[in-house]
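Take this structure first; my questions come after.
The complex is shown incomplete by one protein chain, all other protein chains being positioned as in the whole.
And then subunit A:
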């Protein structure tokens, strides 16, 4: 049977292999421990490679994993080994760029955790139950941003007031520690 291209999981891990946000769409890893084992193995296997300029690819347990790193975040997308690698790569690129847009260029773990709602919405807009919904980063980010909690300022504007407000927040936090 010819099947629709499908994604098995999308993982966003930090620079030590811990979860930031993950979504599984396949029964290959039924328990949480099997998921964690997979994440650990895939992280260890790819740790030493340099996947910052171009997306890299590896095969692992009858799956292909395409991945890219930015700062202290590791992005992974997994597909079956019969899948078209370029399709999976497009999904990764869409996710990667959309996150970049949503985090306004500050793609690091802290930023991701502080905007976890955006990341989760983003994942929701890319793949539904394994089927690809959208691969264009602008469209994905647009769908997320229009639902986001702070739906005031549009994505492309970085107003001074916003920057000041964020800075004030940081200062307050550090003073209170």
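Here, contacts are C-beta pairs under 8 Å (C-beta built on N, C-alpha and C of every residue); 3 or more make two chains touch, one makes a residue touch a chain; residues count from 1.
We adopt the following convention: contacts and distances are computed from a predicted model.
Asks: Name the omitted chain as UniProt records it, choosing among "BHLH domain-containing protein", "Ribosomal protein L14p/L23e family protein isoform 3", "Protein YIPF" or "Coatomer subunit gamma".
Replies: The chain we cannot see is, by its UniProt record, "Coatomer subunit gamma".
Asks: Across the whole complex, list the residues on subunit A that are touched by the chain not included here.
Replies: 1-5, 19, 21-22, 32, 35-36, 49-50, 54-59, 66, 84-87, 89-90, 106, 110, 113-114, 116-117, 120-121, 124, 128-129, 131-135, 143, 146-151, 163, 166-167, 170, 173-174, 177
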